[in-house]
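Attaching a single structure in structure tokens format; questions to follow.
With one protein chain held back, the other chains of the complex are shown just where they sit.
Up next, chain A:
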Amino acid sequence: MADTMQFDLVSPERRLASVQAREVRIPGADGDLTAMPDHSPLITTLRPGILTVVSAEGSVDYAVTGGFAEISAAGASVLAERAMPKAEVTAAEMDALISDATAEAGEAPAEGKDAAMKLVADLQTLKAALGL
């Protein structure tokens, strides 16, 4: 069994990472999951959270807000709507995201209300996890 796999993290504006990873911990919409080499093919959406990539050089954390991940036996790629290295996130950015999401939740129609509120809660959890 191969002990590493190709991992790509791309956002619409740039490619953030392209490394050989040993494992990737992904904040999936239905719960966290860890992708390792030879994972069964899976596509999942993401919730805002922290994505951890463990490679030979150690582990790197990224903050992602939504998007989706495509996992196959050969590798994993995460297409995040917004992603940045954990250290680069500022409290102001998080607050802006949270207030946007809150405003949207306020306008959301009844059937989308729960999802919108969950997004706000996830963002707040992410902010707390980042220690901001």
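The definition used in the following text is that a contact is a pair of C-beta atoms (placed from the backbone, for glycine too) under 8 Å apart; a residue touches a chain by one contact, two chains touch by 3 or more; residues count from 1.
In this text, contacts and distances are computed from a predicted model.
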Open item on the list: Please identify the absent chain by the protein name in its UniProt record; candidates are "ATP synthase gamma chain", "Sugar ABC transporter substrate-binding protein", "ABC-2 type transport system permease protein" or "NADH-quinone oxidoreductase subunit I".
Closed with: "ATP synthase gamma chain"
Task: From A:Asp3, A:Glu81, A:Asp95 or A:Asp114, residue that would touch the chain that is not displayed - done: A:Glu81
Task: Those residues of chain A which, in the complete complex, touch the missing chain - done: 8, 10-15, 28-30, 40-45, 67-68, 70, 72-73, 77, 79, 81-82
